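Note that this complex is displayed minus one protein chain, with the remaining chains in position.
And now, subunit A:
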Amino acid sequence: MKDRLEKFVQDNREEFDVFEPRPELWQHICHDLPKQSPEKEARVIKVNFGERASFSADFFFMRVAAAIVLLLGCGLTIFLMKQQAPDTTNTLAAATSINAIAPELPEVEAYYVSQIEAKKSELSEYDLKVLGLDEQQVIDKELARLDSSYVQLKKQLYTTPNTDEIVGALIQNLQIRIKVLNRQLEVLQSLEQNKQEPNQEPQNDDTSNV
């Protein structure tokens, strides 16, 4: 038979736990813990950065250090991506010396490059920040990736006998770029429409009120 007090406590058990230790208590506990066994530590060093090993006792420091390293890595990657992106046209333009191997390529290339340039200038008319869109980095990344595979394909063009296949791949590469840019344009256009709609709505309301 459960009495009333027992039942009350049981029903509200969670609410009785109102206290919390100070957050820094873990540091004290950690400080007194025995050092991790050597092979465990070695694994940490191997997976992560060497300099972190000496601070392995300080768990929070490690977390902060890891966050900083990650941020720096991301920042550097984005910086490199941004630098690479403007090079696209240069590498495409350099393709003219290729006449002997694939005579039709320069012409096709010029056509697509002009298309890509047109799309790019169209894109640049949109103010990305105003539209609240920061996708440009993703696009730049994608274009940079395409660009690097384009350069590789071109190198192969000189060494591989099967030029038709590679020329096909090169053209496909250029077409994908245009697709990517087109998709971005579509997104921006629909975004702009959405932005304009709320502006129009109040006007509609006004007229209906009148």
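In this text, contacts are C-beta pairs under 8 Å (C-beta built on N, C-alpha and C of every residue); 3 or more make two chains touch, one makes a residue touch a chain; residues count from 1.
Note that contacts and distances are computed from a predicted model.
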From the options "Na+/H+ antiporter subunit D", "Peptidase S8/S53 domain-containing protein", "Electron transport complex protein RnfC" or "RNA polymerase sigma factor", the chain left out of the display has the UniProt protein name "RNA polymerase sigma factor"
Which listed residue (A:Val9, A:Ile78, A:Ala118 or A:Val138) would be found touching the missing chain in the intact complex? A:Val9
Full-complex contact with the absent chain, from A:Ile29, A:Leu72 or A:Ala118: A:Ile29
Any idea which of A:Glu20, A:Glu107 or A:Asp164 touches the chain not displayed? A:Glu20
Where does subunit A touch the missing chain, residue by residue? 4-6, 8-9, 12-13, 15-22, 25-26, 28-30, 32-37, 40, 56-57, 59
